[in-house]
Structures are given as C-alpha cells and as structure tokens.
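With one protein chain withheld, the remaining protein chains of the complex are depicted in position.
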Amino acid sequence: MSKRPGVCLVVSGPGLIHALGGMANANMNCWPLLVIGGSPERNQETMGAFQEFPQVEACRLYTKFSARPSSIEAVPFVIEKAVRSSIYGRPGACYVDIPADFVNLQVNVNSIKYVECCMSPPISMAETSAVCTAASVIRSAKQPLLIIGKGAAYAHAEDSIQKLVEQYKLPFLPTPMGKGVVPDNHPYCVGAARSRALQFADVIVLFGARLNWILHFGLPPRYQPDVKFIQVDICAEELGNNVKPAVTLLGDINAVTKQLLEELDKTPWQYPPESKWWKTLREKMKSNEAASKELASKKSLPMNYYTVFYHVQEQLPRDCFVVSEGANTMDIGRTVLQNYLPRHRLDAGTFGTMGVGLGFAIAAAMVAKDRSPGQRIICVEGDSAFGFSGMEVETICRYNLPIILLVVNNNGIYQGFDSDTWKEMLKFQDAASVVPPMCLLPNSHYEQVMTAFGGKGYFVQTPEELQRSLRQSLADTTKPSLINIMIEPQATRKTQDFHWLTRSNM
Amino acid sequence: MSKRPGVCLVVSGPGLIHALGGMANANMNCWPLLVIGGSPERNQETMGAFQEFPQVEACRLYTKFSARPSSIEAVPFVIEKAVRSSIYGRPGACYVDIPADFVNLQVNVNSIKYVECCMSPPISMAETSAVCTAASVIRSAKQPLLIIGKGAAYAHAEDSIQKLVEQYKLPFLPTPMGKGVVPDNHPYCVGAARSRALQFADVIVLFGARLNWILHFGLPPRYQPDVKFIQVDICAEELGNNVKPAVTLLGDINAVTKQLLEELDKTPWQYPPESKWWKTLREKMKSNEAASKELASKKSLPMNYYTVFYHVQEQLPRDCFVVSEGANTMDIGRTVLQNYLPRHRLDAGTFGTMGVGLGFAIAAAMVAKDRSPGQRIICVEGDSAFGFSGMEVETICRYNLPIILLVVNNNGIYQGFDSDTWKEMLKFQDAASVVPPMCLLPNSHYEQVMTAFGGKGYFVQTPEELQRSLRQSLADTTKPSLINIMIEPQATRKTQDFHWLTRSNM
Amino acid sequence: MSKRPGVCLVVSGPGLIHALGGMANANMNCWPLLVIGGSPERNQETMGAFQEFPQVEACRLYTKFSARPSSIEAVPFVIEKAVRSSIYGRPGACYVDIPADFVNLQVNVNSIKYVECCMSPPISMAETSAVCTAASVIRSAKQPLLIIGKGAAYAHAEDSIQKLVEQYKLPFLPTPMGKGVVPDNHPYCVGAARSRALQFADVIVLFGARLNWILHFGLPPRYQPDVKFIQVDICAEELGNNVKPAVTLLGDINAVTKQLLEELDKTPWQYPPESKWWKTLREKMKSNEAASKELASKKSLPMNYYTVFYHVQEQLPRDCFVVSEGANTMDIGRTVLQNYLPRHRLDAGTFGTMGVGLGFAIAAAMVAKDRSPGQRIICVEGDSAFGFSGMEVETICRYNLPIILLVVNNNGIYQGFDSDTWKEMLKFQDAASVVPPMCLLPNSHYEQVMTAFGGKGYFVQTPEELQRSLRQSLADTTKPSLINIMIEPQATRKTQDFHWLTRSNM
Partner (left out) sequence: MSKRPGVCLVVSGPGLIHALGGMANANMNCWPLLVIGGSPERNQETMGAFQEFPQVEACRLYTKFSARPSSIEAVPFVIEKAVRSSIYGRPGACYVDIPADFVNLQVNVNSIKYVECCMSPPISMAETSAVCTAASVIRSAKQPLLIIGKGAAYAHAEDSIQKLVEQYKLPFLPTPMGKGVVPDNHPYCVGAARSRALQFADVIVLFGARLNWILHFGLPPRYQPDVKFIQVDICAEELGNNVKPAVTLLGDINAVTKQLLEELDKTPWQYPPESKWWKTLREKMKSNEAASKELASKKSLPMNYYTVFYHVQEQLPRDCFVVSEGANTMDIGRTVLQNYLPRHRLDAGTFGTMGVGLGFAIAAAMVAKDRSPGQRIICVEGDSAFGFSGMEVETICRYNLPIILLVVNNNGIYQGFDSDTWKEMLKFQDAASVVPPMCLLPNSHYEQVMTAFGGKGYFVQTPEELQRSLRQSLADTTKPSLINIMIEPQATRKTQDFHWLTRSNM
C-alpha cells in the first residue's frame, strides 16, 4: 500500500490450516502475501510428530512459491526469494516453512549470509506497434469503455489513467477492487449504468481486469459478440483468456498507460461528449440512480439496504478505507459507497472467500496508524460474513485500532426471518427441525461482541439511530465501535436488467 | 457415536477452504468424516469461474478418498464409496465434490441407480499364534501396563478391555481420547502416575494407541530401552512404527481383546495386586494427587487451573460429554476432569488443531438431543482457543443446544497480563509496540458473546462464583450458558518429572 | 518371491522420472516396491540445482509412503519404515529420497541408530461368524465359482486354496496374475469357459481379486444381477467396491482360506461334480478349446497367434517364469500358456503399463539365479511392447541372464501391414503421410537387437522354425536368446461371446 509494493506477512503455528484460506484468497486475487509457517522438529519427521504434515506440499496449489530452507543459514536467502516472488510479475502468495528445531539452534553468525531486500519490481512496457494499434482502435471506437481493474491499482496507475479518462473524455467502470483509481464520483464514471455499458460497448480497454466471472467472461449476452477488447496486463498468460482480443498490451499498467497517452497525444482527438453513447449511458445512470434514491428514501421500517448505505455514504470520510464482505451487503454496498482514493477498498475479491474482512480491516489499520494517523477504517459486514471471524474484535480492541464495524443484519444469508415469525415457527418444533440452513438467529446483538472487549456498541433500527451512531463513532477516536444495523430480513436488491443474474458482480 | 459407526457430515460451499482444517484434523485423528463441497458449474471451468479451484486435488492430502462424481447418475455410487471408505479399515475423512450445475440439472429418475448403504465395517481378528505369544508375554511381565487409545473407543471395546483390566488386575492408562473406555476413577487407572508408569513398565499393551508424539514415540528416556510393546491395532502399517514391537496383533480391537481374554482364561493367573510395581504406582499417584489437591485448595485469587478444575469436576454430570481445546486448559483439565463413559471426550487430539471445540460440542449436542435428551455437553475452552470459533455461540443459541461453555481465561496463550500491568504498559506506548504476541486483552468479557445471542453469561473470579454459576447452568435446561472464569494470568501447571517436557501430553 | 515377502528395490538418479512408471504400476498392482531416488545437494535447493524437483511430493500419488530422511542419522529409520510400509497391509510402492550431500557427508558412526529389519507382515483372520455365513452361502450355491486373484498368490495361499478346490470340487478361474496358484491344467480350472462361468455363476468367492475392469466391475451383463459375492481380501476398503457383497472376509487370504476349510470340514459336503453347472462349463470349455486348437493347427502362413502359442506351450518348461506384455500377445498368450506354479507369471497387470516386461524378466532372473539355478524365464512380448524397453537386452547380455525373449511380431499395434503392401503404399508418398500411427516397420529384425550384444537371435516364419529355435534356445544355457516370430499382420483373436468386448481381459 506504499509506493513500494508491500508484502503482507502472516505467521502461523504448526498445522497451518488456518492460513490456507488467506493464501488461497491472496493468490487467486493476486495479492502479495508471505506466510511463514512452523513445522515440527526435523528429527521427528515420519515419526508422528506434533502436527506433522507436508506443509510445503500442501501450500503448492495456493502459492507462487513454497519452500522450506534447508538450514538456518539458508533462511535469509529463501525469505528474499519468497518476498521477491510475491511482488515480481503478477503478485501472489508465497509460503516459507520453518521447522521447530531452527528456533533454538545455535549457528555461527558468520555462516549466515545476510541478503539485502530485493529491488522494486522490474517494469516492462508494451511493444510500440501494439500501442499504435491500440490507440487507433480507441480512436475509431463508437461506444468505448474503459474497465479499471485492481491490477491498475497495484500498478499505481491512478494518475495516468485519470489523465486518459479526462483528456479523451472516455467513460469508465471500476471493478470491485479497482474502485478509487479514478474517484467513483468522477463525472465519467458509469458505474451506475454498468450492465448497459458492458452490453453495448464496441471497444473495451481492460486495465488490469480479468475477464473472469466478475466480468461475465467477456461473452454474450452480457457483451456484444463483436466487441473489441484491448487488454492491458502484466501477465502474458492472462491475455486471450475467454476472448480473442483485438490488441494485447503486455507490461506494467502504469507504464503502458503512459505509452498510450503519448501515442494518443500525437494527434488531437477526444471522444465526443455529446455522442449518442454518452447520452445513453447518462440516461441509464440517471434512471438507476433515481431508483436507488427512491429505495434509499423509503421510510418503512425495518430499513432496506439502500437506506442504510445512503446514510453511511453521507458520513463516509473521504480518505477512509472501506473494507467489505458479505453477499448482498458487499454487492449493494459496492454500488453506493464511494471510493475516492486508489487502494482504499478491500473486499472478498475474485475468489470471494468469506472471513477475510476483519483481517483486512486490521491490516489496513496497522498501515494507516503509522502512515496517516487519524485515518479511519470502515468495515461493512454482512451478518453471516461477520460470523466467520467476528472474534477478531478482540484483536481490534487489544490494539485499539481505528476501525468502525458495520454489521448489516438481515438475520440470515440472503434472507432470514423476523423474530416474531421465528418464535411462531418454534412453537411446535425445535429450531434444528424447522429453520432453513441459511437463516440465522433473529436480532443477534453483534454490538455486544464489541462491548465484551471494551469497544463501543450500537444497536440501530432507524435511519436516525444509524445517523447518530455513525456520527458518534466517527467523533470518538479513542475506541473502536460496532454498529449493528437491523434491516428488513427479506430485503433484496433492486431488480436487474439481467434477472438471471440479479446478483450483479461489480 | 452409535453402535454402528457414525459418519460426521460437513457441507461446504464452493471454495471449501473452511472445511480443510476439519478434514485434516479428522484424517490425522482417524475420525470418520464425509465432506461434501460445492464447486462451480462445469462449463465455466478453466474460465475463471466463481471460486474455481481444483478442490478434489486440494483435498487429496487430507483424505482417504476424494472424488467428483462424473454425472448426477454417479452421485449415489460415489457417496456410498465415500461413506464406506471413511468407516472401513482405519477411519478417516473423505471428500465428494458437487458442481453447481448438478443442483438444477434434471435427469430421468430411472437413470439413477440408487445404492444401499454399505454394511457395518468388516471385523478381523489376530492370528491365533500371535495371541498366544502376547498372552505369554503379559503373564511374564514384571511391570505391565495397558495403554487404552481412541482406537479402543472407536472399536467399542469397552466391555472386553474392562474385563481384561479387572480379571487380571492390570494397571492402565488412557490416552486423551481413550478416556472413559474404562472409567477414569477405576482403581486400576494409573493416570495420576503417568510418567512413572511409562518410564518403568517392562511390558506395555497398546490398544489402538499410536506411538506418536502423544506417547513420546515409545522411546527412551520416557520408556525403558528394553520395554516390550504388544501392539493391538486395526491398521497393519501402524505396527512397528518407531519401535520394534514384541508382538503385533492385527485386527479389530474388540475382537482381538476377546481373543486375548479367551487365551488368558485358559490358565488361572492374575497380576499380583501387592507387587512392588503396584506399590510404586500407588505411591506416585498418591503424591501426585496430593500435590494437585494442594494446588486446588489454594485460596489466593485469582484462581489457578487446579482450583478451577477441582470445582468443575465436583459438579460434572456423570454422563456428560466433555469437549476441550486449549494449551494448559486442555492439558491440565484432562488430568482432573473425569470421564466415565467411552466416546464421551472430544478434544483436539493427535493433530492438535485449535478451533474445533465448538464444532465438536455442537455435533455432540445434535447426537445427544435425539439419543438421550437431558444429556449435557461441557465444553472447556482456553481463552485463545475460544477465539478461533467463538462466533459459533450463535449456532448454539440458534438451535438452543444443551451446551455449557467454560472459558478458562488467563488473558493469553500460555501466559497473559493482569489488567493493571497492562494499563501500566500502555501509558507510554501503544499496544502494538509493547504487547507480546501471545498476550490477549485482559479481562475480556467472553460471557457477553453468549448474552449477545440470548444465552446466559457468567463472569466469575472466585471459587464461590464458579460453584454458583455452574450450579445455575446445570439447573437451567432452557438455555445454553458460558462461564468466563478468570484465573491467574501467570498460572502454569505443577512441575513435571521431565521438566524438559513440562507440557505433558496425556 | 520368497516365503518372506520380498521388496523389489529400484535405485534412480536425480530426476527420478524414469522410476515413476514402475512406481505407479507397482502401486496400482499392489506390488511391494522400494525406490531410492537421488536429489541435489540440500544447500542448492531453491537455487536451480541440477535436476532440482520436489521428488517426494511428485511420488505422493504413486506410493503408500514417500519421504526424505531429515539427516544421515535418520536413513536407517526411514528405510525401515519404507520397507515395512511396502509389505504390511496391502503391499505397494514406497519412495525414499537421498540428497546428494548425504553421499559424501561424514558422521560419527555412533550417532547412527541402526534399525533391525521389520518382522514378517502381521497376519489377521476373518471374524468367525462371517466365516460361518460364507460357508453356508457356498454350500447352498447352485452354480458356484472361485476366482483366484494375485492377492492369493501374494498371501502364499496356494496349498489351502488347492485343498478347497479339490475337497469340495469347486470350479475356479485365475486372474492374470493369479494363474498358477492352482495349476492352469487342473481339471477344475474353467479358464477356457471364462465368460460363461462369470455370466451364470450364482455364488462367486473372490480370493484377493478386485472387481475392477479386469473382472468387468462385477456388474451385469457380464454377471447375474443377483450373483452373491463372497470377498476375501486383506484390504478393508476394497470390500464392497462396485457391488454389495453377500459376505466379506477381511484378513490374510491364506489364514482366511484355512478358516473356511475348517468350517466347511465340520459337515461332510462337496459340490456335485455331475451338476448341470459343471456340465455346462465343461461343454463350453470343450468347444472353446476345440476352436483354439483349430486355429492353432492352421497351416497357412504367416502364422496366427494360436499357432504360435500352441508351439510355445508345447516346449514351456514346467517351472519357468512366464513374463508377458502387449495387447493381443498378452491377452491371447494368457489363455494358451499355462502356469503350474504360483507367483511365476508376471504381466502388465491391473494398471496395464507397457514397458515393464524386460524389467520383470531381469528381476525374475536375478531371483532365479540364486534360488534355483537352471530355471528359465520366458518373456513373451508384443512387437510394440518390446519397443518400450527393448534396449534392456544389453542388461540381459551384460549379466548373461537365463532369459528367452519371444517377440510376437505383427508389424504393428493390434494390426500392421505386410512388407509388400508397405512398399506399395510408399511408392507415391513418404511414410509420415500415409502410415497409420499404429503400424510399425514391417519385418523388423528384433533378433538383431539381441545379436548386437552377443546373444542368440532367431527370425522365424514357420511352425518348424519356431519349434527348432525354441528347442535350441532351451538347450543353450550359456546365452540369452531372442526369437522374432513373424505372424499374420492382420491376425486377431477368435470371436468372443461379448463382441463388444472382444478384448477379453483374463
């Protein structure tokens, strides 16, 4: 999260199973991660040692590099290689295994060859002729669209991409973790007309965004059959996945965007702001935003998702980190909560693993603490998602981290029951017999999980309570807080154009 | 947990990472387990589908059998094979992968070949001549010892082993999960002289117990160099691990024990109750029990481990399940809390994975609910261990399960700080800079994690409060409860004979 | 191959790829095998050392146990465990990895704990009540059949099974590697009526034979839908595979057969030799044998498979090892070439890997050399199969092993061309353009591959040449020989009852 790509470090005891989820998630999401695991004393191997397991092998599928140093002397060397592997090329997770006997073994300090940290990742650029072709395809586009992925954020390409957007007046869409590379409230952001933009664009430039499930594989009916993709990516093997691209630009996304800017600069041009395409998009955005606003302004109680997020957005500090996980909570929240800064949104990402939210929030808080004191972390959790790692609230309170947790509570996964219905159901049978597996206990007081450890807790049921609790949480910089926000248990998102995919992904 | 070996079933969504810990733990502990995982639609494979991952392959290291049915038609066949593989031979975990497109696919019901459930696991017996040799080695033992492992519990060998113990007056030791096969309070149980018994026995009969780290690999100095092991086990490959046994008896442990009884019955014999060996063991037990009792009777506050467990043991229902995880909490608790019934203790076992306790408690409660209403589950958790899966309290409350959670709280892992010291430490620096990684927040109110979901919570600091809260929890059958028991943050266990292994393992 | 189960040892250099085929084949065929592989110096790991590869991990799927000793001191321990694991329980392959730096490292000899070789595998027996049930099912069978698998051979169950066959007059079938447990020319062997026997039996006792593809999975239409299987096997997990058995007898096959004998002995009984079932089987055998004999007696040239094998069988020494691999060569040869001794047939087995034949022949020769000098190894190879490892002829000549190689040469895989057709085809185009991939060069002089290394070679085209060359090869004990037997390139086997499976598997 610094100019120099950071590596997140996890240390796990023997039996590193608990770290595997993080490793898988990091690797599938291309996040740099180094996990150090402990394993039993080497001389007990094959004897049934405590938590003996082939951990290096078990991590193979989840990592770019997985190894055990052959001796204490080799530790610095292997760590350097693991750190470097995690940040060079497309980032990912690495694993280093440390046997228990290393911990107390004495070696001559002179036998250790200390290794300097590796240099910043090498930068590469696209071939000049491919850049020319790309520029010419962009110029000739009738209905262009830029899609800004997390790869753009990792590459610190914010300035160059914003310049591209503004100079040529091109509509853009961020992916979930690409939000904030260009601010969400930028006039050229067409997030509010996402489906329309994808479906009718004739030229799409992908900046570090993969054509995976999140982007519906780049295929019809979500896209035009003859849409021209221009792929900008750091990973050669990504190019051509699922579609045959019109142009591929292999290289560092920031460097390549600068090449594009330079090439486009050669001849005066901009995409006409009064084009039919812009008009279509603006109309669609307007109607979508109106629909959201209407939902947000509903006065009925319990609240719906839109009302909640509308009030959260109102008070969201401009520079905060937004962390999020859940199903509807994450999906709808993403459309309403705005990011203004790159690398300030952390969510479950491509792999969609639940349970990562509080860990993300804690990591972001540790970074913020040193770098920009006062910065807040807003962690927006579905109630089911919170259940995966809610006990991390203890960690938050132990280190007194500047985190505000919002639990958007509908008593279930996708849908739950209100407590009256619940009681009615249990009159004749016990819960195990009648409650569908996706329902959770109604009216759980998650805020008490925070107060149990000395933080502030709020149980809110109305917009006013929500506003007030948010105001207080933001004002109180001495303690973390958790706001448990009760919503309509049967609340869903507004109807989508592709009803067969109501769960939109961006 | 029934006469017919049960298979525990876990169903996991796509991205089954959360189930891996359970699978690893089950497989290393030889528990029958079937995990059903979901994977993305097959026609999106290799395209970057939601949570696309080679799950069958990822489960290989953790299972006896891992497969995806090739079609819906094959589902019953593969499930039968997975269930059968998990319970036949040495039990273990199995994984079956179900792609998302199976869920809605329509097939002709006649194309499905329904498969009956498999028969009870086949029983095998030891070779007659090996049984003779074993009997003769036992007869000639000067300082015999039986070790009863969880394999004996799985084999339902309780009646035959208790008969062997009593008929021949042989001292026995249970392993952690072998506790209760013969009641812990049996006069021939030498658990209170464990180290002494292991160290000086000249003949040791292992009933379904592996010579792994828990039994110190069967090697000196914890054992006599020339101790004769008689291994009774269902798994041929286990025989001879780490030591060269005097006799191996391969087969179902109950069947083999009956063979042994029959053989020993042929000639009248019993091990002399007045032998020097029995005298030594009884003296050691007496002195160890006295030391524990002394610790337990200490009036100083905060309490120590022994005081806590002494009072818990006093009120423990005879037929309850005892579930436990933690470090000192699990290790010391095991020596004080008594089991009177087989298969009524569930702890972290051989693999020692933390985070399994609440899941075990819930599973035991679901079994108890139907089989013997009124039976209670006492779940004894270290505070750190509780942190791994404490949010499962919501599940406990949702289904209103008959579980009493005890959190033995020393503010840390192995050792923590009291809250005064903590405040002092934080005066000049923030927690992240000064708090050692093994310390947790002092005086965490874990009981509020229970009250947050409608259960009963108790925060106890004295023996009297502990007694009272236990009494109330046991009396109240309408709600689960959690007793948060504050102990001395620097409390440890009493000194061990092998100080280099103060963390005794049985 | 001795009374004590042997372990075959393979030593491979770094980059053990060449050993993987053997390991896979051994493991799938349940053969005990220990492979020792070399890996690079440990201090070069992760640096790009010579043939650096995660070999222990790469062997996981192919082995029962795969490990690298953590130090020289641990080598004896790990080797003992590998040997033991390969022969205890169901046998299989094991892998031990030795890093290059171990080879020259000096250690104090006293630090090495030498480990005695493990004891003979433990023997287990079936449950008495299951034996009773099995006996009663056998007695009540109307159309019984025994199938003798290689597990019976491994268990040295020949005497007890032969007694069972003869005492109760039961028809039996051997599987490919079960041939010779009871001699193939035994009057109760119904190999010549295999399909009929399988299809109409009402009770089938499997002695160490799996219901895999070789036995058509135990399913209709190859079997009666309600056939009762009695499975006798050493491996619990095998029981119930693909069918629901009537009785399972888990244990050492020899021990269990003795239990069965003892149980059946209790009441005088034998299966009536004049039953309709015996009559049906004998008629079918007679007509099948007549058909084979007719084919064998055909005078037309080139010869067909049956003619060749008829003449080979005529001269086959009673005590020779028969090794075989190929497609039709192995399948048809198996039906004609007779085994009279157990464990004297080695073929590609369950996994069907080609390229194993010469290695088997060499291993058998090394065993025979010391144990019974004068014993011959007859290795019957298809021409394509010989191509996989034909260069091993150098090894055969180097050690001057008592091996006679027969290459049954039809110029292709399944079918080839005669040389006139070949020349015609090449008149207008080159071979790469016109020759189907399954055709090999016509009239290859494989016998010259033998003479190149000083052995004797024969190129035979007529029955007389075949007879003469066999006679000479058997007479000459000073040199290995190879007889290259030209057959009709389009020769196939005789028509089968199940034409959809003309390639019968037993």
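When the chains are written out, they are named A, B and C in that same order, and each has its own residue count from 1.
Throughout what follows, contacts are C-beta pairs under 8 Å (C-beta built on N, C-alpha and C of every residue); 3 or more make two chains touch, one makes a residue touch a chain.
The structure presented is a predicted model; accordingly, all values stated were derived computationally and were not measured.
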item: Given C:Gln167, C:Ser195 or C:Asn212, the one touching the chain that is not displayed; value: C:Asn212
item: Contact set of chain C toward the excluded chain (per top definition); value: 15, 17-18, 20-21, 24-25, 28, 40, 44, 47-51, 53-54, 57-58, 61, 210-213, 217, 241-242, 350-353, 355, 366, 369, 386-391, 394, 397-400, 430-432, 435, 440-441, 444-449, 451-454
item: For chain A, residues in touch with the removed chain; value: 60-61, 64, 80-81, 84-85, 88-89, 115-116, 118-119, 121-128, 130, 235-237, 239-241, 244-245, 248-252, 255
item: Interface with the unshown chain - residue positions in chain B; value: 42-43, 45-46, 54, 56-57, 60, 67, 70-71, 73-74, 77-78, 81
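Simple rule for what comes next: only the chains that are shown with their structure count from here on.
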item: Inter-chain centre distance, chain A versus chain C - centres from mean C-alpha coordinates, in Å; value: 56
item: Chain centre separation (chain B, chain C; CA means) in Å; value: 44
item: Centre-to-centre distance between chain B and chain A (centres being mean Cα positions), rounded to whole Å; value: 38
item: Per-residue multi-chain contacts in chain B, two or more chains; value: 61, 241
